[in-house]
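Left out: one protein chain. Kept in place: all the others.
Chain nomenclature is as follows: A and B, assigned in order of appearance, with residue numbering initiated at 1 for each chain independently.
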Amino acid sequence: MPRPQPAEITFSIDGREVAAPANMMLVDAAKRGDIEIPVFCYEPKLGQPVGACRMCLVEIEGIPKLQTACSTPVKDGMVVHTQTERVRDAQAAVVEFLLVNHPLDCPVCDKGGECPLQDISFGWGGGRSRFIEAKRHFQKPLELSPLVAIDRERCILCYRCVRFSQEVSEDYQLILQERGADTYVATFDGHPYVAPFSGNIVELCPVGALTSKPYRFRARPWDIESSASVCTLCPSQCNVTFTVRDERVLRVLGRDNEEVDDGWLCDKGRFAYQAVHVEERVTRPMVRDGGELRPVSWERALSEAASALSRARGRVGAVVGGQTTNEEGFLLQRLVREALESPHVDSSPLGSRSRADLVALANPRLQATVSDIEFAHTVLVLDCEPIDDAPILDLRIRKGVRRQRTKLVVATSRPSALDPNAVATHRFAPGEGAEFARALARHIADPLPDDDAALRDFARSLRAAGDEVVVVAGERSAVEAVALAEALGLAEVSGAGILEIPSGTNGRGLREAGCVPGSGPGYAEAPEGLSTPRIAEALSKGDLTAAYLLHVDPIRELPGRGTWEGALERATTVVAHAAFLTEGLREHATVVFPAEGHPEKEGTVTHPDGRLQRVRPAIAHQGENRAEWQVLADLMRALGVDPGVLTAGMAFQQLVEAVPFYAGLTLDTVGGRGVRWPERAQATSLPDVEREGSAVGREEARAEGEGLRLGTFRSIWAAPEVEHAPALKFLAARQRAELSPEDAQRLGIRNGERVEVGANGTRVRATVALRHDVPPGTVFLEENVAEDGANLLSGEPLVEVRRS
Amino acid sequence: MSTVPRFGHGSRVPGWDDAVDLEKDPMEVPDPATTPVPDDLRAQIEHHLSLYPDPRSAALPALAAAQRVHGWCSPEAIAQTACVMRLTPAYLSAVATFYDMFHTEPVGMHKVYVCTNISCSLNGADDLYERLCQAAEGDEDLHVQHFECLGACDIAPMASVDGVYCGPLDLDDVPRLLDDLQAGRPPLADKQLRRRFSADPAVNTQEFRPGPGNEPIVAAGTGGTPKPPLAAGPPMPADEDRTDQPAAVEQPPDPPDNPDSEDSADD
Partner (left out) sequence: MAQHLLFKDIDEPGLSTLEVYERRGGYSALRKALEMEPEDVLAELNASGIRGRGGAGFAMGKKASFLPKGSMDKYLCCNADESEPGTFKDRELMQKSPHMLIEGIVIAAYAAGINRAFIYIRGEYAEQADVLDAAVAEAERAGHLNGLPLVVHRGAGAYICGEETALLDSLEGKRGNPRLKPPFPANQGLYQGPTLINNVETLATVPHIIAMGGAEYAKLGVETSTGTKLVSVSGNVQRPGNYEIELGTPSREIIYGLAGGPPEGREVLLWFPGGSSSPVLTKDDLDLPYDFDTMAKAGSMLGSGAIIVVDDSNSVVDVALKVAKFYRHESCGKCSPCREGTNWTVKMIERMRAGEATPMDLDIMASVQTNIIGNCLCVLGDAMAMPIGSMVEKFRPEFEAYIEARRRELDRVTDEMPEPPLQVLQGAR
């Protein structure tokens, strides 16, 4: 869809001639002339202005009544006055009205010092009070959720929080109850406001009515420093500002970047910072000694790791977790390939994507951006669940549907949170996403008369609205999405393409940094190596003897828990970088290096749309932590290879030199907003790799026989950071089995009952959650939970469910 | 001490002082797999949903239907409505609490709204309301509420009894009203608004005589579908009994006791 390209106009405000884009709201246009018009309810991120607070009344020549500047689009030749007596009186009157029932308890208010109501009362208020009646007094603060406290006395009913809930996150949980002066912000029947994005309301509140419980009274605005960085807890890579006091992160705020996060954060990104400062965190290197992991000095840990790895030279398998930065990934593949002479390094949990596939997927002409989602004619959500896999994209998709009338079509195995917004949905059996994408691509390229009617209808919905189609694809089906994009001709359409959500935060950057078997930095040819699942098998068989686990615990996170248990049991050396000793590491790691928390890290990550972004340290390293690029460089040195890296900047420099399409990038050019490499001229240096026919078939076990088909998903809350952050603990994912009411009835199982899901003697315990939209014959389990993870059943397409 | 009503602690709005219950789960759109809805309520809501291009428009009629079934807009009633409409209960709760006719606290089955706005008040509505409240005290079936202008100032002071407008009322009508409700009779049949001729002397000539097919009586109710006519109430009192009326309003003659006429009115 064409994006608005407004013409530049000039208008006059308080006697100044100011240039601004036509139809920009007067409040924003005034800023171009350095004139501030006070606002409370206006927040363009929330959608159309509502004009409720009436704070921004200004005089416009030719219009008899005062107008709200937040809702008046600026026109050429408009003459505006913000300093006349009439305007000042009206603004002072509005401040007076807003303060009628406001308690003015600023000295004990957590918002004090950074409160728009304070500022505006001072700047535009009458400076006196004529209200001598009794003010309202209520219980305060009250709990709105485990994360947010509400003080209804202070609320000025600006509507921002409820608009967020209703028009941005669309969870419709936060509402206004009653009417008029009795109106108050509430939830239904005393249910807590718990939703993936609920924390944004704290940031939106222009008074001290909604405060963050983890931050309340931890600091005053003059005690704190702010530090800009990027959240690396999921592939959305939202831009954030850390609030720091005495080397502790106390708060995370959004740092608006329209091309990345649109100014929002999920609650994981907002509150999981707490996990950086918990006691359970690994802050010293550890070595297994007498069967136990014991803290040791850095020197000892490094030398033990180096000598053990050295013994396994040529037989080391490295698995790289998603939170690894580009520099760390780059240095790791050098460590493994150069120093340990082993070609086995992989960053994808699934494996089996050829270099040619990855190059095809990186094709700049097929690359959709985050904002393309908003303006596309149609968005296809393919084999992923944005709310869990990259939450902020869920908001962007909703925004497009709501504001730009983008059409949404969803093809997933598990019912999606976006289904109600979709014009068409398709459910395929778990694990058959790639197959569906291939069938869809084939049908579009070459429709056959006996093609399935459902497939035909879906393809029609996909193409009905226009050429600009954005495919948001999960990693499992991304390669097939390339064929689909080619069939749709998306390479020739601007604003269209694929946006792959990788399974790890920096999945894309790690690929480009060379953490792929057979593919070096910049997708250069490299000696063939083993993929993640093959590494597990090779370790089990003894073909490999050492495992290097950079930010990953395979026992918890990767498919094939059974294989991995055998693999790590048999491996003689398991070197891991970890922030928490999760189950697999506690049992199997021989050396553990502490992993940096994201507020400690320095480096770059690459957004799924190809945007390099800087992760900058906000706090000093906690405990004895060291920078991990440095740990990797030290290991290389200990193994006899000079890394040539003395600073994080040098690591970046090496990466840039090794990846042709990053050439010429500096940390300065990446800056605070990031740089998309597919948009740079150097993008043409992406290597040309011949693809061998159609994509490599996935080795999904076919479902045959009795039982329910098993699908798995990873919840947004399934992360060690969530389990360890005190504020978020209550959200930590626990295993549940999603069943259709039909199957539950057949099996005699009720909602909320404890069941065992299993096959061939392996069982996972879970609580039943009935969902009417789960296709009968299917059961869904969660991955990456602390206990009873679904990866115990990997490779078992059919399971039985019974009451425990 | 001041006698000014303070809306301080213990405010008149329930909810202001309430925290959420952290033991509860967040309330999303109720899943049909776990939310049973009575069939008749589901049918009514689905009928309303079918009337509008945007199904959300059915929120008011759907809540009204739920209130008829449950007696009030209880959390359960709202959750059931939300389940059928595929909305969050919070959304419907926001709507329900906005409108005066939705009761989000338990109330009696019979709802008596007494208009206490200016015109009624000038004609004694405040006393009437007080008397009704006293009379209804302890009667769990009866909900008496003062209401803003009900749009019947011509029969001030008046009340809406289960949707039927009655007036002008005097204090003696209070026990009669309660009797009628208890006996299940139409309330104050002689004072129902629909029996009145226009006040305009130019048209109120009684030139027209009621004949078969001319009886305009339609049952009152709040339903979305018309109901069959009520049986006609008792005969009107003779005019001489009504000399106390401030307004020179003539009453229509007795409605014809002709069953045919009622049938035809149904067409």
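Definition applied: a residue touches a chain if its C-beta (ideal position, glycine included) is under 8 Å from a C-beta of that chain, and two chains touch if they have at least 3 such contacts.
Treat the numbers as computed from the prediction; the structure is a model and nothing was measured.
Considering A:16, A:75, A:179 or A:541, the position touching the chain not shown turns out to be A:179 (whole complex).
Contact with the omitted chain, checked across A:60, A:94, A:619 or A:757, is made by A:94.
Of the residues in subunit B, those that touch the hidden partner chain are 2-5, 51-54, 56-61, 63-64, 94-95, 98-102, 113, 117-119, 121-123, 147-156, 160, 163-165, 193-194, 197-206, 208-211, 213-216, 218-227, 246-249, 252, 264-265, 267. Residues of subunit A that touch the chain left out of the display are 49-55, 57, 65-66, 68, 71, 89-90, 93-94, 96-98, 100-101, 127-133, 156-157, 159, 176, 178-183.
FYI, only the chains that are shown with their structure count from here on.
Residues of subunit B touching subunit A in their complex: 4, 6-9, 11-13, 15-22, 24-29, 31-34, 75, 78, 86-91, 93-94, 97-98.
Across the complex, subunit A meets subunit B through its residues 133-134, 136-139, 142-146, 150, 152, 166, 171-179, 182, 184, 186-195, 420, 740-741, 744, 751, 770-772.
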